[in-house]
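Shown here: the complex without one of its protein chains, the others still in place.
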Amino acid sequence: MSANIFFERKGPFLLNEIFNNIQFKKKIKIFDIKPLEDAKNIDLTFLESVDYIDFAKSTKAFYCITTNKLKSYLQKNCEPIIVENVLFELCKVTKKFYPSADIDSPDSSLKSPKKSSYSKVKFGNNVLVGKNCKIGNSTSIGSNSIIEHDVLIGDNCVIGSQAVIRNSLIGNNVVIQDGCKIGLKGFGFIPLKGKNLRFPHIGKVILKDNVEIGANCTIDRGSINDTVIGENTFLDNQVHIAHNVKIGSNCMIAGQVGFAGSSIIGDSVSIGGQAGVSGHLKIGSNVKIGGGSGVVKDIKDGTVVMGYPAVPLKDFIRNSKK
Amino acid sequence: MSANIFFERKGPFLLNEIFNNIQFKKKIKIFDIKPLEDAKNIDLTFLESVDYIDFAKSTKAFYCITTNKLKSYLQKNCEPIIVENVLFELCKVTKKFYPSADIDSPDSSLKSPKKSSYSKVKFGNNVLVGKNCKIGNSTSIGSNSIIEHDVLIGDNCVIGSQAVIRNSLIGNNVVIQDGCKIGLKGFGFIPLKGKNLRFPHIGKVILKDNVEIGANCTIDRGSINDTVIGENTFLDNQVHIAHNVKIGSNCMIAGQVGFAGSSIIGDSVSIGGQAGVSGHLKIGSNVKIGGGSGVVKDIKDGTVVMGYPAVPLKDFIRNSKK
Partner (left out) sequence: MSANIFFERKGPFLLNEIFNNIQFKKKIKIFDIKPLEDAKNIDLTFLESVDYIDFAKSTKAFYCITTNKLKSYLQKNCEPIIVENVLFELCKVTKKFYPSADIDSPDSSLKSPKKSSYSKVKFGNNVLVGKNCKIGNSTSIGSNSIIEHDVLIGDNCVIGSQAVIRNSLIGNNVVIQDGCKIGLKGFGFIPLKGKNLRFPHIGKVILKDNVEIGANCTIDRGSINDTVIGENTFLDNQVHIAHNVKIGSNCMIAGQVGFAGSSIIGDSVSIGGQAGVSGHLKIGSNVKIGGGSGVVKDIKDGTVVMGYPAVPLKDFIRNSKK
């Protein structure tokens, strides 16, 4: 992950500017907050679950927010910063580095695009484009659509009308139909009575080449990681993709399917209409998920599942006949 | 419920102008049509179900549309007006008082907001605002959004782009993401072959302080009552809330959840993605509803439910293992 082009980063901060109540041996400057696998030695990282202990063993970070229980999984050069609630602390630290990523304020740099800046782009009426956007040749953008600052769109894309695209990198030959809202902040917060603490979303949405997104879909950007849709994956209308979801290539996702946060979907997966995939799951490649199914467990490569909760097809048929 | 600021009310009407076929002893003027609990002695009210007999016993109204079967529940000073189909008559009476509330015609008062009227509001491009709107300090409204006449929005709110807000009262620190449609007429009508009779929707949407609404949500206004979302309740993307639903404070409603009309949800309720709540239910406080569940019965405080139909979690797990 290179520099964050969408959100202004504050800092660097000294470790004891970040954690006032903790004593640190050295005067360490921290430049950014990153996941275990992306962090360098100048970054702070975090370990909140045993799901990530493989990354913990090889992280390059020198400091990691974690719990007393999880600290032993960290590689020996990485010093644990022990807290009670990793996500709560992570939320506060991320907000210190990225103070404007927790609420999607409207982009004040939006303007009618200048013909001279986008000579090979075909714009509909009333299109608004933010500063520093790059839009490829032969791409068209439908009327009333909004492309916020720093978004990159490749060549030969067709973006429909009434769309909003923020914090996104979009490949070539991508089709996005009318009314999509892509790159918004996800549904991540620490519940607190009276006033929840919103998790800053500093990730982005990446749509690879040849992706198609149906009408009125919503694709949230990642919180710390990115939300990614692989090459030649097609989504039907009204699909909802939460933050940090990663979908492989050549998938078919039918109408009104929903993905909760952070699930990882393999390649050549087909998902029937209105199915739902819970958060933090791993769905293998060549999986088929029947329409209306509710997936609550990991699924291995090549499995066909159906039902709520989703089970292998032969079990579903047997149960239905009982 | 004070005067209706969103819909022009006709009348007052004499009772026999409203019910031509019924003889009334006195020449009574009726000023409005209101639910049992809100009606004063100058208003007409209605009782269509035993669910509301507690209100029937204490209503201040002198006249109530009801059936022969239900009339005995009314307090003795309230005279029943006996009909076959209460909702059909209520629909016709409401339309007499509020002739323009059954179809959402576009607001002809929409204009680009004048800087002088909204000096402390930050508007994106092409925002349209109707007459008599009040928008608080430090609130921002995204590009292409539409705020129709008489809508009130508090301080420090962030309204996204491509949103439409009608007939709504919005508190402070409220976040509404891109593409939401709030305050529209609900899905209420008397089915009639060839041409349904639409129920006028004279209620509004109330979003209390610190509410967050995800992208592309739809929240219909109330028919006779209001649709209310309590303080610090957060909704994810593509949630649908039908007319008259009341949701308490500190709730978490995940993506693509749907509520049918008139259900009442307590405080601190969490609902997983794609769950559905049927109409006219009472869901207690501190309830957890699993993703994809279909709730068809009332749920008591503190219960965890899952499944379709939703049952207590331990029953769901037992059934799934069978």
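Think of it as A and B in the order they're written, each chain with its own count starting at 1.
Here, a residue touches a chain if its C-beta (ideal position, glycine included) is under 8 Å from a C-beta of that chain, and two chains touch if they have at least 3 such contacts.
Note that the structure is a prediction, hence the values are computed from the model and not measured.
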item	value
Selected from B:T94, B:N172 or B:Q256 as touching the chain missing from the view	B:Q256
Touch with the omitted chain, as defined above, among A:L152, A:L197, A:M252 or A:L313	A:M252
Which of B:A61, B:L184 or B:I253 contacts the chain that the document leaves out	B:L184
Omitted-chain contact residue, chosen from A:P35, A:P113, A:G142 or A:G203	A:G142
Residues from subunit B at the interface with the omitted partner, ascending	103-108, 110-111, 126, 128, 144, 146, 162, 164, 179, 181, 184-185, 187, 189, 191, 193-196, 198, 216, 218, 220, 238, 240, 242, 256, 258, 260, 274, 276, 278, 294, 296, 308-309
Touch list for subunit A against the chain that is not drawn	122, 124-126, 140-144, 158, 160-162, 173, 175, 177-179, 210, 212, 214-216, 231-232, 234, 236-238, 249-250, 252, 254-256, 268, 272-274, 291-292, 307-308, 320
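By our rule, only the chains that are shown with their structure count from here on.
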item	value
Whole-Å separation of chain centres (CA-atom averages), subunit A against subunit B	33
